[in-house]
Structures are given as structure tokens and as C-alpha cells.
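Written out below as C-alpha cells is the structure these notes cover.
With one protein chain withheld, the remaining protein chains of the complex are depicted in position.
So, subunit A:
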Amino acid sequence: MKSPATRLSLILLLTPFLLWIVLLVILPHLQMLRVSFQVRESWDTLSWGLEQYANFFSESYYWRTFVRTGVMSLFTTFLTLLIAFPIAWYIARLASGRARGLLFLACLIPFWASELVRTYGWMILLRESGLFSAWLQALGWSDGPVEMLYNDAAVIIGLVYNGLLFMVVPLVTTLDGMEENLVEAGYDLGGGHLTVLREVVVPWAMPGIVSGCIVVFMLTLGSYLTPTLMGGKDSAWFTQQIFTQFITRFNWEQGAALGALLLGLSSLIVWAGLKLTGQSLRKVMG
């Protein structure tokens, strides 16, 4: 039997969380959703309709940009996983004591600077008059300046760099808990490196892999600065279109509809990813 006081303390403890979720998450989203169904008939009259959503499907550049953003985000996530896994393996299984702390810190340090600073760092390295271009010329591997910025590869480099930490942390956490016996048993039973990796390590690390992938995917899909600054003229990214609708076109209705679509479609992709890997959100996040 709960006393009224315990119940009240529970309510009070929950209040900040509820205020946050209702005022800052649910209400603004409902408001956006409402705006997205408004159609501006002329400059001072509004009616309700699905025009903005229809625009997304009829104007090919909207959905083409969305598909492009989705595919590139998935690729970035996959690449981040490939790079982060060996790092996490080294930190969790091979390094010990001080080295381990230092390695973890090394992963963390870039995040003391803002995303803008990190992106500008890459721009200094990659631009035509930049460091890499100068080195290539100094080594005689190239005759003239080489432009490495303003293309999709540059965007992906920037995005992978930004997502790396969020992949390493959950991977280290899950790999840390794996017993050495399991790996040894795999080898004892005659498995090669690949078999042990596939049958023992990856299944064990699956919750970490999936949660890392979800975080990196959502971060990448929602990033704005990196694609804008590093992508150049072909860098159409879906968040840019939302930004342009709101800020440069004053078309809040279209922006809200695109925002709602981004939320819906990205949730769908995450859900599909969970289904494909046979994970549940509760297991992955718990």
C-alpha cells in the first residue's frame, strides 16, 4: 500500500521529465503537425489540406533528396561501424589500465570543440589550397592543386568523423562484458578468426552495434552543418531543405510537412533495421 506522500514524491520527481517531454517535445511537434496541414491560399487566408505532403511526392527533388540523404546516412553508419569496431575492440579487450583511459579520452577530445570547428578543421585539410593538396604536390604525386572538398566523399568523411564517438561508446560497453572464455571456446571448437567473429563476437555485440547504429544514423540524417559546408554545390541534404523552407522561403507550412515526413520516414527506417536484425528497442536501449 503506497502512502500519499510516496506517491507525491514520485509525481514531483517525474515533474521535470514530464514538463520537458510535454512542453519541449510533444507540444512543439503537435504544433508542427498542425501547421503542416495548413494550406496558404493567398497571403492572408489559410485552409486545411494535404498539399504540402503532395508536393513532397510530386516535386521529384524533394523525395530524391530524401532518398539520397537516407542512402548516404546508411552508408555513413555502416562505414562508421567498420571503423569503430576495431577501435572499440582494442579499447575493450586489448588495452588495459592507463592506456585504456587515455584511448577513451582520445576519442572524446575532438568533441570538446563544436561541430563547426571540427568541420572547418577538415575543410582546412581538404581544400584546394589546403594541407593534403600541398603534401601531394610536395611529394610529386600531383602536378597541380587537388580539390578534395565539395563532393560526397568529403561529406561522408566529415559525417563519419562526427559519428565515431557515438559508435565507439556502446560498442566498448557491450564488448567489455564479453567473457574471454567464449572466444577461446570458439577457437577450441575449431573455428577460424572469421567464424569466431561471425558466430560469437558479433552476436554478443549485437545490442551495442544496433544502438550505436541507431544513434549514428539519426545524427547523420539530422546533421546540417557538415553537408552544407563540405558538400558544395551538389550537397542537397534533407535538413537543408527544411531549413530553407522555414528560414529563406518563409514557407513554414512546407517546412513543417517536410519535418514531419523526415520524422516518420526515419523512424520507419530504424524500425525496419530493428526488425531485420531481430532486435527490439527495449533490449537495445536497456
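Methods note: contacts are C-beta pairs under 8 Å (C-beta built on N, C-alpha and C of every residue); 3 or more make two chains touch, one makes a residue touch a chain; residues count from 1.
Throughout what follows, contacts and distances are computed from a predicted model.
Asks: Pick from "Spermidine/putrescine transport system substrate-binding protein", "SigE family RNA polymerase sigma factor", "2-oxoacid:acceptor oxidoreductase subunit alpha" or "Anaerobic sulfite reductase subunit B" the UniProt protein name of the chain that isn't shown here.
Replies: Options "Spermidine/putrescine transport system substrate-binding protein", "SigE family RNA polymerase sigma factor", "2-oxoacid:acceptor oxidoreductase subunit alpha" or "Anaerobic sulfite reductase subunit B" considered; the missing chain's recorded name is "Spermidine/putrescine transport system substrate-binding protein".
Asks: Decide which residue listed in A:Trp20, A:Tyr61, A:Trp135 or A:Tyr187 touches the omitted chain of the complex.
Replies: Residue touching the chain left out of view: A:Tyr61.
Asks: Among A:Tyr150, A:Phe166 or A:Phe217, which one touches the chain that has been omitted from the display?
Replies: Hidden-chain contact among the options goes to A:Tyr150.
Asks: Can you list, in ascending order, the subunit A residues touching the missing chain?
Replies: 3, 5-6, 8-9, 12-13, 15, 42-44, 59, 61-62, 64-65, 127-129, 147, 149-150, 228, 232-234, 236, 241, 244-251
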